[in-house]
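Notes to accompany the following structure.
Just one protein chain is left out here, and the rest sit where they should.
Now for chain A:
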Amino acid sequence: MYQFNYGYELLELTKKFNKPISEIVMLAEQERTGEDLEVIFEKMKKNLQVMREAINKGLNEDIKSVSGLSGGDAKKLYARIVIGNTLSCETMAKAAASALAVTEVNASMGRIVAAPTAGSSGVIPGALITVARKFGKNEDDMTKALFTASGIGIIIAKNATLAGAEGGCQAEVGSASAMAAGALVELMGGTPEQCLTAAAFAIMNLLGLVCDPVAGLVEIPCEKRNALGALNAMICADFAIAGMDSVIPFDEVVETMYRVGKAIPSALRETAEGGLAKTPTAMRLKKEIFEKEKRGD
């Protein structure tokens, strides 16, 4: 009764039952699994807690990735925010720092929520928790927004892909950004249509983004792209709430993302054989890490 494969089906359900996306997604989950709504809700709340813990850890502790390639940048940005010196406004800078924080925690073998993947785990917490804090939203509001995000993610997973190896970074950070954008719109009281419009804008803005991780590790440029994905989600949510139209409907944008992903050469789909991964510096870093592995340091 509540199942959906496409954005237009999800919107029809929200109209038919006069409920926001988050509730339709929860009911669909209940219908599929037979679990109590409360249990499903609490499980999602746990995800939110892990996201918040990761942000706090990344902003306040000295993080170093396992490879030594990255870490500590979230803390650096946070220090600028504290003294009020960032060029972006405080909300934007905080969202960026929070997204960075989660991805740095991920690279340092800390605990995160794959949202939808480990490589894009910073986008949703960065955008959602920062915006929720600014507007005084509570734990339940944020948990609901995570269901909205999941509903959008389910549609993308069904009709395109969430894997960088298949669709490039647009499939990971792009999808996460679309999920976050829709979640923000619902959090701020927007309509279901506006949620999907924001998600469509988010993918359109990141269409074609390649996956080219230095040394094959989810660090450079992935961490900074997570910050970009979080900010993109906020801008796109603003677009939709302001009443802008994406012109190309969400479902067609998702299909486009899949088609573009197929057209991206394999060297730019997580194989670390193209893009930034192929630069002289990246090759040197890869060799250094690789040799360290051989020596067993």
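Throughout what follows, a contact is a pair of C-beta atoms (placed from the backbone, for glycine too) under 8 Å apart; a residue touches a chain by one contact, two chains touch by 3 or more; residues count from 1.
We adopt the following convention: contacts and distances are computed from a predicted model.
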Hidden subunit of the complex - UniProt protein name among "acetyl-CoA carboxytransferase", "Aspartyl/glutamyl-tRNA(Asn/Gln) amidotransferase subunit B", "NADH-quinone oxidoreductase subunit M" or "L-serine deaminase": "L-serine deaminase"
Hidden-chain contact residue, picked from the options A:M1, A:C89 or A:M109: A:M109
Of A:L10, A:L59, A:L146 or A:V254, the one touching the omitted chain in the full complex: A:L146
Chain not shown: contacting residue from A:I154, A:A181 or A:A199: A:I154
Which of A:L37, A:V66, A:A79 or A:M283 contacts the chain that the document leaves out: A:V66
For chain A, residues in touch with the removed chain: 5, 25-26, 29, 32-33, 40, 43-44, 46-47, 50, 65-67, 105-119, 121, 124, 146-147, 149-151, 153-154, 157-158, 162-163, 165, 179, 215-219, 289-290, 292-293
